[in-house]
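Removed from the display is one protein chain of the complex; every other protein chain stays in position.
What follows is chain A.
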């Protein structure tokens, strides 16, 4: 068990070390400091500016998490409504597609105008960016229920609501989970773009400021913090999805225990 956990962790450390080594090599080959700071100076900045980074990271983290939750709830809600009431499909589906057809980047200035310079507009941006993937993966999952299960439920006298919540929704979970993982990596994009367009706090704001003052090392430090946030969010979501589906055999082969027995 410990060995199986250790091995991927070691691979990750090795891959990171390789990447940092490559980075250091490029610096040693004479890349100018204002374009590519050395890894060591980025680490120094991370430590020295930790209070500043922490302050801005919390703002961005709040926006990402709020956007992720809003987008997830809205997306699942839309998918449930679409599959429960068939007559809504012809009106809601084109609208859903429209939210995806308009690039969020293009309406970012508008969103800042409407929802202000504060976190509101960033939450909306993150929500918009993940709403479609969540709604479509969840809706697809709800539509592709094994017909045999629905037949069985029908002969048992199940109402449409019971079929939806006890059969179709659990059956859609694996599909929804892939949407959630995708959303975990997309939500930070929304928050950062929002901060670039107009804000007074957050990692995106900090990066713009640092860029303007040629503090490339601070920019890299902020980028690393953002990376850590995104990766943590991804693995948290992944973990929660697995916990919500204890029956699902693990594809990576890391978790071979079901009901406390090897399968």
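One rule holds for everything that comes next: a residue touches a chain if its C-beta (ideal position, glycine included) is under 8 Å from a C-beta of that chain, and two chains touch if they have at least 3 such contacts; residues count from 1.
What we mean here is this: contacts and distances are computed from a predicted model.
Enquirer: Would you mind picking the UniProt name of the chain not drawn here, from "Electron transfer flavoprotein subunit beta", "Putative hydroxymethylpyrimidine transport system ATP-binding protein", "1,2-phenylacetyl-CoA epoxidase subunit PaaA" or "Cytochrome c-type biogenesis protein CcsB"?
Expert: Result for the unshown chain: "Putative hydroxymethylpyrimidine transport system ATP-binding protein".
Enquirer: Of the residues A:97, A:152 or A:228, I need the one that contacts the missing chain.
Expert: Of the candidates A:97, A:152 or A:228, A:152 is in touch with the missing chain.
Enquirer: Going by the contact rule already stated, which one of A:42, A:112, A:142 or A:167 would touch the omitted chain in the full complex?
Expert: Among A:42, A:112, A:142 or A:167, only A:167 touches the chain that is not shown.
Enquirer: Which parts of chain A face the unshown chain closely enough to count as touching?
Expert: 146, 148-149, 151-159, 162-163, 166-167, 170-171, 173, 245-249, 258-259, 261, 263
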